[in-house]
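Complex shown without one protein chain; remaining protein chains in place.
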Amino acid sequence: MNVELDKVKSFVDKHACDPSALIAILQDIQAEYNYLPRRALLVLSQMIKTSMVDIIGVATFYSAFSLEPRGEHTATVCMGTACHVRGGPKILEEFERNLGIESGHTTEDKQFSLETVACLGCCAIGPVVVVDGDYHAQVSIRKVEPILRKYQTKEKKDDAPN
Amino acid sequence: MHQIKSPQELREAAAEQKRQREAQQKAVLTVSAGTCGQARGSLDVIESLRKIVKEQSLEDRVEVKLTGCHGFCEAEPNIIIQPQNIFYQHVKPNDAAQIIEDTILNNQIIEKLLYKEPTSGKEAIKEEDISFYTKQNRLVLGDNALIEPTQLNEYFSIGGYLALAQVLEDMEPEEVITSILDAGLRGRGGAGFPTGRKWKLTRTVEADKKYIICNADEGDPGAYMDRSLMEGNPHRVLEGMIIGGYAIGADEGFVYIRDEYPLALKHITRAIEQAEEAGVLGENILGSSFSFKVNIVKGAGAFVCGEETALMRSIEGKVGEPRQRPPFPAVSGLWKRPTNINNVETWANVPLIILRGAQWYSEIGTEGSKGTKIFSLVGKINNTGLVEVPMGITLREIIYDIGGGIPGGKQFKAVQTGGPSGGCLPAEKLDLPIDYESLTQAGSIMGSGGMIVMDEDTCMVDVSKYFLNFLRDESCGKCLSCREGTQRMWEVVSDICDGNGKESDIQLLEELAVAVKDASMCGLGQTAANPVLSTLRYFREEYDAPIKDQRCPAGVCKALISYSIVAENCTGCMACLKACPEGAITGVLKEVHVLNQEKCIKCGACFEVCKFDAIKIE
Partner (left out) sequence: MLTIYINNTEVQAEEGWTILDAAQFYGLAIPTLCHNPGLSNYGGCRLCLVEIGEGKYTKLVSSCTYPIGEGLVVHTDTKRVLEARRMMIELMLSTAPGSKVIQDLASLYGVKQMRFKIRNEECIYCGLCVRMCEEQMDAKAIGFQNRGFKRKISTPFDERSYECRLCGACMYICPACALRCQGPDADTAVCNACLNLDPTCVEVYDELQCWMYDAGQCGTCVKKPSDAK
């Protein structure tokens, strides 16, 4: 991924090079690139005068950050207690089987990343899956493939004219 | 909105909004549109309602209002029609035309949209007829259904910021604290520390600067009342914080909000902007000498940051590792300044206490636990949703009267309260009156109010494994006892679930659980063993079954179960055959199918599709 230094700098400047804004800056970088590119972190480290050890410590501690590039789409399966008792683990397994990856990873074609979340707070409509910010309620094993296909075909349609 | 310059001016503005609300001649359709509602399509419902209103030029007769969560999540998307207070559930966009035509214009009830009691099958027309609502006392949550959360005027119209006006005009900071103390309000986030005492401590410490924090990092899986409050009534939380700031002598506050709550983040951000514009937040609030500003900090996905010292480190931009207390945050907190931290629900209770008085508030609840508490009633329960009840109500009342019992005629097995730090309580504890002390005594905790109901199909060893898996990942990893302890407990319980358990494992688990509880530094570690200890205490036989007989009575633990086809019930419909991802089921149409155990990966797809009870789990 092409990391534009100006962009990273603007994120840092927004917080006046304040080291205590480290998490907020990382969130901006993550939102822009969908992961934390190494070059961006190096620039950040110099600008806010924080050692790389601390930045990596924070980046790996919080689950919102990823040091690896993520896929085009992110499917997040809720692992909350309510979803768990309603069959959440089976849904996750179905996603893993369908995509051929384990949770926390990205498919080889970089189409999908599969994530889990501790709880989305939508316990009444579990099991819940969020794909690219869209909530899918009461997901069953059978609904997994159609959900994935919905996002995949969109991609293929876009690709078609090329 | 123009700046309000005095408490008197605010009172007038609020009175005017209230008058307008009461003079309202239109029919008001309030559509619940919290995150859950939106996930179920409430925005589409609103859109089609508004379209029809516009097409038929009914703007002066009908108003469509987008509100936060009404709490009755099972019925989403739902609509309440005022003034009649008609309650419609599971509304779809194509019901819109009929609602306008029949109910609004011709005053007819649409039967198919009415709520039916799960037990009696009786239809309820109005909100107050529904058993889900009758035993509740929705002091905090109730306003969600009345107002559009993104409009400050709406909040004014139900008496918003009047508590702040009263505090600034008539009350010394100490009086505010006394009022909170007398009310007996205790922290709604977990441990239940008396809020007034915490405020008093922070007030008495000398410092050049003090901070206030609103803990909106609602991390307990299965609890979402804070999200609902932030989405549906953000100004109320903000008002509580401003009053708290005044009482403690802080001029800056932080809202630490979970990353996973985008809508709540949006609404609280907008609320802060509006409040600043209106002069109820910022420099010289309502023309007084008191100034207060609020910043928002987004969490980045770490459960342990719900612990106060970890949360403060996270705001400072560091790794969320809890630290040793003392010094307590009241003495040395955020950037080593005295800091008072309360959670969303606690802050939302504050304006209520100021407006209606400590005496009134302290009459609700039990001896040691005052007021109401919001629980999120989820899991295997008919009426899923947020319920606000006075302290001291029994579990049975919540689960059976409000929750409508267990769906599908299944047997109640346990209720899990308090999130990963809590425990599972069995049927014999159903008549336990709920307050902070009684729950702790029973081996669970109040926590933030998650209440997950489990039925006979839930395996308690699996539940305990679930929480350990959660905790071994969410532990910050500093204390050996918590990091290694949760990991090792998870290993032992996993072995039991896989049928590799030994009889000595139970004693090992008990010993380890006690050591983890004793030796860990922060609340996460000290309570990490609760799910294990409580399931061992109440559901010991569920541990014995996989260890002694290699079976999982609830049919959950994969290594101990097998799927098979019941020949008598199988109609040969081929549904399971098509659903099986591994091709383990063979057969032809209208003939009994055969399941090949060697190919079966126990994914459960066949069980899910079979309509004839022909798939058996053993």
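Lettered A and B in written order, each chain numbered from 1.
The criterion applied here is as follows: a contact is a pair of C-beta atoms (placed from the backbone, for glycine too) under 8 Å apart; a residue touches a chain by one contact, two chains touch by 3 or more.
As the structure is a computational prediction, the values presented were derived from the model and not from experiment.
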Touching residue (missing chain; options A:Val3, A:Cys17 or A:Ile56): A:Ile56
Hidden partner chain, touching residue among B:Glu172, B:Asp431, B:Asp518 or B:Asp549: B:Asp518
Omitted-chain contact residue, chosen from B:Arg396, B:Lys478, B:Arg551 or B:Lys616: B:Lys478
Interface residues of subunit A (partner: the chain not displayed): 38, 51-57, 60-61, 67
Footprint left on subunit B by the chain that the document does not show: 302, 304, 319, 324, 326-327, 471-481, 483-488, 491-492, 504, 508, 511-512, 514-515, 518-521
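As a convention for this text, only the chains that are shown with their structure count from here on.
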Footprint of subunit A on subunit B - complex, ascending: 35-36, 38-40, 73-74, 76, 218-224, 227, 259-262, 297-303, 314-320, 376, 378-380, 384-385, 416, 419, 450, 452, 454, 458, 463, 466-467, 470, 474, 476, 579, 581, 603-605, 608-609
Footprint of subunit B on subunit A - complex, ascending: 18-24, 26-27, 54, 57-58, 61-65, 79-82, 84-87, 90, 93-94, 97, 117-126, 128, 133, 135-137, 140-142
